[in-house]
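Worksheet for the structure shown next.
And then chain A:
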Amino acid sequence: EPVSGGRANVVIQPEPPSLMVGLVQNGPTQMVAGNIYEGLLRYDNDLNPMPQLAKEWEVSEDGLTYTFKLHENVKWHDGEPFTSADVVFSADQFLRETHARLRTSLEHVESITAPDDYTVVFKLKQPFGPFLGIFEVGTMPMIPKHIYEGTDYKTNEANNTPIGTGPFKFEEWVKGSHILLTKNEDYYEEGKPYLDEIYWHVIPDAASRAVAYETGVVDILPGGSIENFDVPRITEMDNTCVTDAGWEYFGPLSWMWLNNREGPTADKRFRQAVMYAMDREFAKSALWNDLGKVSTGPVSSSTRFYTDDVNTYEYNPDKAKELLEEMGYDGETVRLLPLPYGETWQRWAEAVKQNLGEVGINVEIVSTDVAGWNQKLAEWDYDMAFTYLYQYGDPALGVARTYISSNIAKGSQWNNVEGYENEKVDELFAKAAVAVTAEERQEIYTELQKILTDDVPVAWLLELGFPTIYRCNVKDLVTTAIGVNDGFKDAYIEK
Partner candidate 1 sequence: MMSNPVLSIRKLRIALPEGADREFAVDDVSYDLNKGEILCIVGESGSGKSMSANAMMGLLPDLVRPVGGEIMFDGIDLLTLSEHQLMDLRGRRIAMIFQEPMSALNPLMRIEDQIAEVFEAHSLLSPKERSARALELLKEVGIPDPEKAMRAYPFQLSGGQRQRVMIAMALALEPEILIADEPTTALDVTTQAQILELIRVLQKKHGMAVMFITHDFGVVAEIADRVAVMQYGRIVEAGTADEVLDNPSHDYTKKLIAAIPTLATDQAVAGIDKAPVLEVEVLCKTYVTGGGFFNRNPRVVKAVQHVSFTLAEGETLGIVGESGSGKSSVGRCLVRLMEPDEGMVRLGGHDMAKLKGEALREARKSIQMIFQDPYASLNPRSKIGRIIAEGPMAHGVSKGEAYANAERLLELVGLDASAIDRYPHEFSGGQRQRIGIARALALEPRVIIADEAVSALDVSIQAQVLDLLAELKERLNLALIFITHDLRVAAQICDRIAVMQKGEVVELGPAYDIFNNPKSAYTRSLIEAIPGREKDLAAVTVG
Partner candidate 2 sequence: MLRFILMRLGKAVIILIAILILNFFLIHAAPGDPAAVMAGEAGAADEKFIADLREQFGLDKPLLTQLGIYLGGVLQLDLGFSYRQQMPVADLIFDRLPATLILTLTAFVIALTLGTIAGVLASARVGKWSDTFISTLALLFYATPLYWAALMAVLVFSVYLNWLPGFGYETVGADHEGFARLLDIAKHLILPATTLGLFFMAVYMRMTRASMLEVSQLDFVKTARAKGLKPGIIQRRHIFRNAMLPVVTLAGLQAGQLVGGAVLTETVFAWPGIGRLMFEALAQRDYNVLLGVFFVSAAMVLLFNLITDILYRFVDPRIRVG
């Protein structure tokens, strides 16, 4: 039985640049802002939509009209009422300008209208299968129109004191130290939230974060806040629970970009050899603490329309050597960019370098920091590069972008960075997005997964598992497909 009161001490890493999730969508911002802002929907762990600001919704037969009914007693943190005008403003004006990922999805939308204060209608140009999947808080947060309309969004003073509709209000942010959120007493769901306040502790060093949990300074370690090596030790502590739920919507999938344009990596056989040469099971157990799964292909197993009926690449150095022999690889050195986000990735790059070295591929690790990494990827200045991307629950949202040739453009690391071009694949992705029934889509995506696993445009590694660690007396912490990012409105501390 939920009880009110108490404080949650949570780790946040790195320190978010801003809490205004409409402008900034990086991980830590989403994690904190999920308490302040809300979307129209949430998704359960099987990615089924659940009400949030929208209490109910309807999709027309032709899949072209989506109608949302809003809660009527919702107030912004500054006391102003939340209405459909805010929704229209957020989706049609604010986010279209600031939110790159949503902008792409909104291209399918013909109009957004508000017939009355509590109803919003989205009209699509053509059916778009994943449309109901874009309403979570990170993708389409609701922004207060009365504060932002007619202003320069990016320099608006209010960005420093974010105003949302969520269960917690922004209270204080001591840069470099902590962020404090306090309970929204006027929250529209009766009795919620239960917690009085949430402290987000900024602790830049991974080892210190583990110590912080051990010494009782923090009680919740969101996924990825401590190094994988520390996970077993921490989870063995008393009164410690762990869950890897709450990442289904993101389905983080790691792979190595392989530059399809030039060098040995332009050869399909070389790319296949890379797949065979890597001991991904070893990486999973040594580096990821046996969490997650060896990936079979471009679609994560938690994402819709996944199939395991594809070409698989078991660890097989001999096969890799054969393939290299066949293509006549001359030992040309390939540059490998590790992901500049922590030790695990560094180790992983070293392990891969060693794996590849053993089948005769010369790898030089090129070290960069975050900026250099982004730059090099965006400029296609690499041979192989680690990365991991989210899938957003649907191949049309999180998978297609990586493989369709229309997405080849310098300047972004979220598109077809590897430079893979395959007309057939382009065609199939286009068809799958607008197919109306799920069966139809499954069929197309299965075929796509087969083609891609044969071509190996990128070298898939693991479906990552990010365990959330918390004291067992914190209940209902992870209840949706985006886990901690969805805010702590259900969480309570058992007495």
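Here, a residue touches a chain if its C-beta (ideal position, glycine included) is under 8 Å from a C-beta of that chain, and two chains touch if they have at least 3 such contacts; residues count from 1.
How were these picked? Simply put, all candidates are chains of the complex that A comes from, given by their letters.
Keep in mind it's a predicted model, so treat the numbers as computed, not measured.
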Original post:
For chain A, which of the options 1 or 2 is its touching partner in this complex?
Top reply: 2
Subject >> Interface residues, chain A side, partner candidate 2 - complex >> reply: 7, 9, 14-15, 17-18, 24-27, 30, 100-101, 103-104, 138, 154, 159-160, 174-178, 180, 197, 199, 201-205, 207-208, 211-212, 214-215, 217, 340, 368-376, 378, 390, 401, 409-415
